[in-house]
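Right, one structure below, let's go through it.
Shown here: the complex without one of its protein chains, the others still in place.
Right, chain A next:
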């Protein structure tokens, strides 16, 4: 019942906002969906796989910059990197978005292969370090705005859907998020997910049983990276702007906060967390410019007293996974 209600609300939201004359909230809702995607992708490795990555914003940054750089060269009519004449820029989403996902996944493959050799605190720190490398890399690219970032002239183009319309863009993000959640659901309930969750609980035991857990973990790390890369591509399309701020480590922290706030290891928890954090920011900012002084202690209270996050508060114990 509740599920149908939520679906109904999400599907009719643009018209509901029209009805109460609050159309500007649509862009906030879209951002919730996109951050929901980013948080869900982190949840795949953090919640189910037990990999505490503090560098997830690197993936969104790579995805976002891929889209922005392709668009930049498309306006300028210059070859990418200045020395590959056959590599032209593009504003076509069907080219840019898969490329954004592929590059993010490739980054995940390279860094994951190194990071996954470490455990615990070391894993947290090494993922953070790789994200910092990406941050400084894009900060140093003067052609693409350096630390000031790069503005786009418009959103990417898709064959049928006009993304210039905020309403269309909202539905696209909703569709992508739901698709990803469905895929996650299928994945964690398949043998793949069992191995992933099992290696979170006791990796050695699974290895003894004959599973190459490293491969499973690395694959899910790349998969999460690709999804976060797509989230980055969408985010840059939504705001028509990209900057290294998208990759700053506090951004990785925020995505992690969304997962924990919503309830990690649950399917819808991260989306709830993204909604809660973004709405809270928006709401508190209306009252005081110093809203972080309230948000900070709020997060601490959640940790101390609401284990299992919002999902745990709303639906009781964790989903059996």
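Here is the rule we go by: contacts are C-beta pairs under 8 Å (C-beta built on N, C-alpha and C of every residue); 3 or more make two chains touch, one makes a residue touch a chain; residues count from 1.
To be clear about the criterion, contacts and distances are computed from a predicted model.
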item	value
Absent chain [UniProt protein name; select from "Pyruvate dehydrogenase E1 component alpha subunit", "NADH/ubiquinone/plastoquinone", "4Fe-4S dicluster domain-containing protein" or "Branched-chain amino acid ABC transporter permease"]	"Branched-chain amino acid ABC transporter permease"
Candidates A:26, A:104, A:128 or A:150 - the one touching the absent chain	A:128
Contact with the hidden chain (one of A:139, A:156 or A:266)	A:139
Residue among A:28, A:52 or A:218 touching the omitted chain	A:52
Residues belonging to chain A that touch the chain removed from view	46, 52, 54, 114, 117-122, 124-126, 128-130, 132-133, 136-137, 139-142, 249-250, 253, 256-257, 260-261, 264, 290-293, 295-300, 302-304, 307
